[in-house]
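Below: one structure, written as structure tokens.
The other protein chains are all here in position, but one chain of the complex has been omitted.
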Amino acid sequence: MYSPQIVVEALLNGLMLGAIYALIALGLTLIYGVLHIVNFAHGALLTVAMFMVWLVCARYGLDPYLAILVVAPLMFALGYGLQRFIIGPASHGKDNGILLVTLGLSIIIENALLAAFQSDTRTITTDYSFRVVELGPLLLSFPRVVGFGVTIATTILLWLVLHQTDIGKAIRAVAKEKLGASLVGISVPHVYAMTFAIGCACLAVAAGLLMPSFYVSPKTGAAFVLVAFTIVVLGGMGSIPGALIGGLLIGVVEAASSLFLGDSLGQIGIFLIFIVTLLVRPTGLFGARA
Amino acid sequence: MTRISKSMSRRTVLKSGVALTSMLAAPGLLRAEPAPVKVGLLQPISGAFALDGDLAKIGAEFAIKEINDAGGIKALGGAKLELVVGDSRSNAEAGAQATEELQSAGVAAVLGGFASGIALTATQTAARYDLPFVVDCAVADTITERGLKNTFRFNPNFSMATAVALKNLVKLNDDAGKPIKTVAIVHEDGLFGSGLAKIMQEKLPPLGFQIVETIAHPTPARDMTNVVLRLRALNPDLIVPSHYFNEFVLMARTLQQQRVRPKGIYAVFGGAASSYRFVNEFPEAAQGVMDCNHWGDPKSPITAKLRETVTAAGKFYAYNTPINYSLVKVFAQAVEKAGSADRAKIIEALAANEFDSGIMPYGKTKFDAKGQNASALPLNTQVQGKDIKVIYPAEYAEAKPVFPING
Partner (left out) sequence: MTKPRLATLAIIVAALAVIAFAGLSGALLNLMIFMMIIALAAQGWNILGGYAGLSSFGHAAFFGAGAYAMAVLQTRFGVNAWIALVIGIALGALVGAFIGFLSFRSGLKGSYFALITLAFAEVARILANSWNFTGGAAGILLKLQTGLPYLQFADRRYFLLITIGCVAIGLVVSWWLEHSRFGAYLVALRENEQAAQALGVDVFAVKMKAIAISGALTAAAGCLYAQNYLFIDANVAFGSWISIEALFAAIVGGSGTVLGPLIGAIVLLGLGELTKGLSGGIPGMDLLVFGIILVLSVAFSPNGLVMLMKSLGLRAPAKAKEA
């Protein structure tokens, strides 16, 4: 039905878009793996990061990619503060509490953004927004190619942080054995907050990668939340490589199903994968056995 | 121009006439302030459509001030209009709830609605109280097809708008020597986009256009690359998009990036092609995009004033402002004609009379048996340079269409 060129281009585009999904899912899966909570404020926090990138670019004329260097520390601090001083204490460690607090936070964030920026759509146009990388006859979006590369780099960096640094080791220790970790003197609330902070910093990177070709409005993050959940489940909750592979896979599946089923019905493909994964192999592709 | 000045002079005559009679009849009444007439405005002040609600409110407020400054409702001894705003929060239940609140506040009628889902439930809520409801730009045909006596619609519905859009498309194509043979429809999968696509699919082939593809996508869309890749493969002469602002932005940007250059983009109720924000931020992608949409008379001096007001508030002008301005004007005339703020009488007056259409290009507004304004019609606009120009019909046109756009 379609020429092979179009199919290849669509799949490559799906792969690259999937990388950005993966980056969003990375924070979510890390938080799940350590805190064992499903963070419903993740989408809203992505929106915050995107607005920050927009502000930095629109106000100070910074390049969106460079803006990541400014926004990532800010998001890191925001994430730390949120978990340490709001989500942790307010939820009393209960699942229902966490659920309500993160949902409540997403309402607060979304509406605070609405109050501050109104429901306007904001975009950044850079001189490379419309640029393409020509690969033979294929036209690949330049921002997408950059996004793909940065995602891979970020994933490797995150893996190194978790495996080579003290805080990384503490995070993994808490994820595996919370009680034991606290007995050897690790401050669990601090580690929780650090994990949350790293998850939010990942969102800053994703925001910087998205903004040259996407838009932001107070509800933008919601569009990415469900797909991020799917990736987390597919890859295995808590698994970093799982999130990356899951993200790329979902991107490709989405591209293929939207090419052949249409964009609307194509969304069903994602959810069916989600359901089948949960039913057949709830631990996901890379998840540890429960 | 002539139309406006004529109606103005008539109003002036009316004004002095009423003033004279009331002075002669009851000089004492002049000092007593007549009770204000409350008019409800149902708009999405918060939620996803907050921006539209905001623009609508500016228009309505402008009209209220104008009417009150000119002496209020003459037939009620100069009663002032008082605007009561109900926030539909961009969803249907809240729209129904806000309508109930407007009812409790004692409004004489409700104007607005904005989105079809909201308007459908809100008009039904108002129907329980025989509360007149004049819908603005909610376009689903069904709104006026349920036999609700209280429900009127000022703007054109789907069928009317697409009929005009198609007629003008044929003319556009014929005038340019029929460059367009193939068409691709891209639409969002909600009530608005799907409804439009369905009509287009039925009506375009008999007019000699071949539909090569109809592509639906969800709102919000995360990506338009797949849509655009399909368009690139099919290479249609014309793209007919119907979706909201964000998706249009994504599509237009991706089209530009993927070097897809159709001979024309012809939107029907396209959110972005009638948006100054879009023109301002994406001048290149917006160039030559045509739209068939609600649009105020560009030649009316009030249009310029409304634009100034909106721009002064730091917002981008859109059709919501002139529509709601005109809606209030129509309501005021209905109250004049009814000679009362009584709901039943207002419904009667709305059904029976013709009204000046404010600054909407409808000539005389006349609601048909179902409550639809039979004179309503959309205008064709095109982004030309840094501005949005009306290109059809001739009596409102500011510029000639530039078509086809890519050679």
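First chain written, first letter: the chains are A and B, and each begins at residue 1.
Keep in mind that, in the parts below, a contact is a pair of C-beta atoms (placed from the backbone, for glycine too) under 8 Å apart; a residue touches a chain by one contact, two chains touch by 3 or more.
Just so you know, these numbers come straight off a predicted model, no measurement behind them.
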Of A:83, A:123, A:239 or A:267, the residue in touch with the unshown chain: A:267
Touching residue (missing chain; options A:55, A:74 or A:103): A:103
Residues from chain B at the interface with the omitted partner, ascending: 45-47, 50, 54, 87, 91-93, 96-97, 100-101, 103-104, 117, 120-121, 124-125, 127-129, 140, 142, 146, 148, 189-191, 193-195, 216, 218
Footprint left on chain A by the chain that the document does not show: 32, 36, 38, 86, 89-92, 94-97, 99-101, 103-105, 107-108, 110-115, 118-119, 218, 226, 229-230, 233, 237, 264-265, 267-268, 271-272, 274-275, 278-280, 282
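The criterion applied here is as follows: only the chains that are shown with their structure count from here on.
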For chain A paired with chain B, centre-to-centre distance based on mean C-alpha positions, whole Å: 39
Touch list for chain A against partner chain B, complex: 2-3, 6, 9-10, 13-14, 17, 114, 118-121, 123, 125, 129-132, 139, 141, 213-215, 217, 219-220, 222-224, 227, 255, 258-259, 262-265, 267
Residue ranges of chain B in contact with chain A within the complex: 46-51, 54, 189, 215-218, 220-223, 225-227, 229-230, 232-233, 245-246, 249-250, 253-254, 256-259, 277, 281-282
